[in-house]
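A single protein chain has been omitted from the complex, and every remaining protein chain is retained in its original position.
On to subunit A.
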Amino acid sequence: MSKNAKQNLADSKKMSAELFCLTYGSLVTELLRDYEDPKEVTMQLDKMGFNMGTRLADDFLAKNSNVPRCTDCRQIAEVLCKNAIPCYLGTTANSSNWVGGDREFTIVIENNPLNELVQVPPNLLAAGLSYSQVIAGAIRGALEAVHFKVYATAMENGANTEIRIRFDSVLKDNLPAGEDD
């Protein structure tokens, strides 16, 4: 292990990237064994990501008090690329491919840490497994926790991972029963 990584570990908030990606790889293997259908595994990963995202949103906002309230998709994309993804994945990301009046965009995560140390068999990818779907799920969950409904899908692209995000609507607070607006 490099010296740099060791120093990072001394800070108790950081953890070994190898442990993270190996555990994730092992988890996906176990899911594949359990469900026997790569498409179903992708769905489960998305669900897990969603649950992680709703909690991560709290953690993220608690740690980054300087993040402003987002009012449009460009701002959401900027916070995701500049703050959230570097904070949790330790890598950089860029947004591009804006279409549909800024309602749909792609985030490219460079050197996706989940893809380190693993080789995903091409036949599984062809059968519908999206290995990094957990990230897409987490983004969906985190944004839902701050009242933005989006659809997100992950696509592998060599060492990089592309996440396509489509903005759906702004969620409203639930009104108490019996009160209409």
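Everything below uses one rule, namely that a contact is a pair of C-beta atoms (placed from the backbone, for glycine too) under 8 Å apart; a residue touches a chain by one contact, two chains touch by 3 or more; residues count from 1.
The rule is simple: contacts and distances are computed from a predicted model.
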From the list "Trafficking protein particle complex subunit 6B", "tRNA methyltransferase 10 homolog C", "2-oxoisovalerate dehydrogenase subunit alpha" or "Light-independent protochlorophyllide reductase subunit N", give the UniProt name belonging to the chain omitted from this structure.
-> "Trafficking protein particle complex subunit 6B"
Among A:30, A:72 or A:168, which one is in touch with the chain left out?
-> A:30
Residue-wise, where is subunit A in contact with the chain that is not depicted?
-> 1, 6, 9, 12, 14-16, 18-19, 22-23, 26-27, 29-30, 34, 117
